[in-house]
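Omission of a single protein chain aside, the complex is shown with its protein chains in their original locations.
Naming follows writing order (A and B), and every chain is counted from residue 1.
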Amino acid sequence: MPTVTFLPGYRKATVPEGATLLDAARAAGLSMNVVCGGEGKCGKCQVYVKDGTVSFDREKYRRFFSDEEIARGACLACQATVAGDVQVEVPAGSLIEEQKILVEVPGMKEIPLNPTVRKYEVRLEPPSLEDTTPDLARLLEGVERQSGPPPNRVYAPLGVLCYLPQVLRRSGWHVTATVALVPGGYRLSSVDEGDTTGRLYGVAVDLGTTTIVAYLWSLVDGRILATASNYNRQISCGEDILSRVNFSRRSGLTRLQQLAAESINEALTTAADAAGIDREEIFEVMIAGNTVMTHLLLGIDPGYMIAEPYVPVVRRMLSTAAGRIGIAAHPNAGVYTFPAVSNFIGGDIIADILATGMAEREEATLMVDIGTNFEAVLGNSDWMLSCAGAAGPALEGGEVLFGMRANPGAIERVRIDPDTLAPSFSTINGVRPRGICGSGLIDLLAELFRACVIDRTGGINLELDHPRVRKGQYYPEFVVAWKEETSIGKDIVITENDIKNLIMSKAAIHAACMTLLDAAGLAPTDIGRVCFSGAFGNYLNKENAVTIGLIPETPPERVGNIGNGAITGANIALVDRRRRKELDGLARRITYIELNADPSFMDRYTSSCFLPHTDFALFPHVQQTLEACRARQGVRSWQA
Amino acid sequence: MAMKALDIYKHLPKTNCKKCGYPTCLAFAMKLAVGKAEVEACPDLDPDTKSLLGGVTRPPVRLVTIGAGERSIAVGEEFVLFRHEKTFYHPPGIMVQVSDTWPEDEVRSVVETVKETVVQRVGQDLVVNGVAVKYESNRPERFAATVALAGGGSTLPLVLIASDPAAFEAGLAVAGHYRPLVHAATEENWEGLAALTKRYGCPLAVRAAGPAELASLAGKCAEAGTPDLVLDPAPSSLAGFIATATEIRRSAIGRTEPALGYPLYLDAGAFGKTDAALAAGILKYAGIIVTPPLASASREAALTLRQNIYTDPQKPIQVTPGIYPINEPGPDAPILLTVNFSLTYFTLLGYLEASRIPCYLFIADTEGLSVLTAVAGGKLTETLVADSLKKFGVADLVDHRLLVIPGYAAPLSGKIEDATGWKVLVGPRDAADLPGYLEKEWKA
Partner (left out) sequence: MTEQSDEGLTIREVRLGATREEGGTREVSYVIGGERDLPFSGDGAGRPLVALEICDDPRFWPPVVRDYVGDLANDTAEWARAAERTYGADLVRLNFTSTKQRGFDAFDAIAATTEEVLAATARPLIVEGSNEPELDSEVFRRCGEAGEGERLLLGTAEADRYRSVAAAALAYGHAVIAQSPIDVNLAKQLNILLRETGVPQDRIVIDPYAGALGYGFEYSYSVMERIRLAALSGDADLAMPMICAPTDTLSVREVREAAPADQEAMAVAWEFYTAYAAIVAGASIVCVRHPLTVERLKAALEG
């Protein structure tokens, strides 16, 4: 049988001789624009034959083509039949769905604008005694004529039917219908007077435990109109996930549900006001949150997730109407939540994965999302492994004497002169320092290590005779900034205890990465790229992260940062329904490894509790650099 | 050769249908790769793929059962050369040897001791497994009588040691239906013995010096219809046994010589140093160890060593968390925080009981981790201590609020004070120093 190849994209279909190019296109998964139904009447399904021949009566359909098009081999896909192998170019205008307005999603380029909700402007013939078609059927037939879905597949909620007759007549039978693709068909979300097709909005939301981030999109042209962020109001019921779940168990579920909706509404309102749009014209909301946050937003009891055997109620993608959960968009707007893998790998991580594009690549990507808890995902288009664990708060500045979040005054970058041990640092906003944030701590660890102030376990060498190295009140410490330099009136130090906490945190993450690699039977050198997700990765010095052994040794050019992957993923899923549709399948094929049940995890952890690692063979490059570095300083390390 | 998870995954249907009981095909592949799942669990594999993947999980050492009934033992079916690689599954059977030249009373006394002596440790009953009857009388009927005296196989598993076919005939006429181990087929007599053991369905020990000779002999006996074999490498020294046993186990594990995939036999009395031989046999791959009668100290130490070595290294024996009174403590007794790692607990218990100091051992659930690793891995935290104090009602037991914590947990002392409101005393790091510490430092 002949093979038909469609350009661009090289999609292929094998069809019997005599089949039309339209048949072949369908077989290849392309949706051609055939307004007439494939009868050679509308001329919309033009294609160009590049190589090979087809049987096509060019004279009969001459009227659809310019001379130039004829010269390029134009024909109508519905009327041209296949005679042998052929290569065909399909111009963008001949395809229905992929009217590719390429969208710049921050952090990811070139996503096709392909939302699930559309508006159809229709002008209808008013009914008469000769034509007594009911209002709904009349409207939907009009929608279908605009290339909309067939009427029998569209579900019309009662609420819409109640106002439909008035809107149709008041508008003089000129309305805009908003139709959303929903599982199993379509939903008529709204009918409005006149032409409102220029105003169709969607919102992507990162529903974080601490903060909410929202992006407001025009789904007509794929522009981001405004962004907003605010704190999660649930914080009043508990700082962390566990305390929220406990609060919900004390019959606080309704309250937490309301607070989640209110928090989203605050962001949504801020963004809508900034863009000057009406929230009622938001027809789609895509929400990425961890498993507990998603449960709480939907009012589903999360109580069984926090104790063994840690079972969530639901992990698939859910959709509901905004009005049902108190989201201040159009009441019929579809609210979608990301699916989860387990209660530890939630929708936020699926969004991260989407943001990395790792599920579409052949090379293996390692994605790490670092906070007090961390999640790690390793995989490619064929397989994917994930795990999660507690890193402890040290990398975010917690449990560190002068640790702080990445706020103004935080030391974010540090270098230490290996000869004089004098540190030079920069702070966020350039003000006098008042603490050290995660990226600064990682720099410090790497620099102290290079300068031989600390040994490989993080122990400070008190035998160094230097004013910055001192015994400290409880633990040995190194002075990063003298009190005269700071804004807090005391020396900013890093203690041996801080360093050991940091090493334990980095070890947990490294051990998790190694667990994934070992489960897949891969070596660190097999990792095509490493992606950090989350605020943590923003200011991170990649080389230092590798030097201390936070992640498996990877050349710096392969390490990237996707920023807030949750919002990026939500943005992608909002604008591209094809990728959204794949999310459930993606979540289902991710294998979750329970680190506590893995007997070798502790072993890996212990070997990672060392700078950079007990097994140098895993860090050949770091080892080389360090040896060179130590050779330069030689004597000081011990006998000074 | 063991296949890696991703290699196995390539052969699976990738439907994530869960019919195997695992959430994804890859999860199933990972279990297959470490031998923790059976390829049969997947209903959608064709026979070729099954056999390709099935080869990964077949045990390299055959499981051989000796004896019948409650005290019967199964040895073999091991997968690794070193216990840390996975675990050792089937502890060797220890069989006390008697001679048919001994007076009846002496035999009876040995048999009684084997039957009745139970050492209880960590919730397990440890026993010496059976009796080996050695043919030295040159009178088959005497041999048969001694076999009968040893219970005839119906109560304890037996090993029948002889070289004369007539002795075996007589012995098996008594014990043949209770699966005694017949020792031993050699290059000279194997045909007769193979036929005899086949008739009774008994396991057969084959004896030859060196792995190659053993493999050849085992192959012939298996072909002759005695599938349950035990290999006696006839070592000339104890060091020789360790070396040969290691070599044989390595071949079996590596599946380079299937005819060596059987449990091993060791005569611990052969070298004039029974204790060393018992230890070596337990450590290095013996499936059946025949020993002269043991003094109680040797017996207890040997059984304890066997229990230790056949403990699953990936599942530390954990102590139930709680509050344990030691030496009848009163309300002024110290509360000593520790973890539920069994080694830590037993060590502490040893020193504290010996010291006669009344105290409470307060065991937090660190999931079986030692103090050092529990502190490092964040399993021992101030929250855990505070919660456990409440959960076990510690405050009701004593009239003070002082908590002694292990020296290795010193970094947590401030946090524990804050979280519990108890005053924390940092104790020594070494259990041996605890009694001394308490004597000097403790006053409630």
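The rule is simple: contacts are C-beta pairs under 8 Å (C-beta built on N, C-alpha and C of every residue); 3 or more make two chains touch, one makes a residue touch a chain.
These numbers were taken from a predicted model, which means no experiment stands behind them.
J.: Using the definition of touch stated at the top, determine which of A:147, A:457 or A:596 touches the missing chain.
T.: A:457
J.: Tell me which residue among B:343, B:386, B:402 or B:426 touches the hidden chain in the full complex.
T.: Once the missing chain is taken into account, the touching residue is B:343.
J.: Have a look at B:113, B:186 or B:308 and name the one touching the chain we're not showing.
T.: B:308
J.: For chain A, enumerate the residues touching the unshown chain of the complex.
T.: Residues in contact with the chain left out: 455-457, 459, 461, 463, 603, 606-607, 609-610, 614-616, 630, 637-639.
J.: If you put the missing chain back, which residues of chain B would it touch?
T.: With respect to the unshown chain, the touching residues of chain B are 82-84, 121, 237-239, 242-243, 246-247, 273, 275-276, 279-280, 283-284, 295-298, 300-302, 304-305, 307-309, 311, 313, 316, 342-343, 346-347, 349-351, 353-354, 370, 372-373, 430-433, 436, 440.
The rule is short, and it goes like this: only the chains that are shown with their structure count from here on.
J.: Taking the mean of the CA coordinates per chain, how far is chain A from chain B in Å?
T.: Roughly 50 Å separates the two chain centres.
J.: Quick one: which bits of chain B touch chain A in the complex? Just the residue numbers, please.
T.: It comes out as residues 4-7, 9, 14, 16, 23-24, 26-27, 30, 33, 314-315, 367, 369, 373, 376-378, 411.
J.: Of all residues in chain A, which touch chain B in the complex?
T.: Touch list, chain A to chain B: 383-385, 390, 392, 497, 500, 504, 508, 519-522, 588-593, 596, 599, 602, 605-606, 609.
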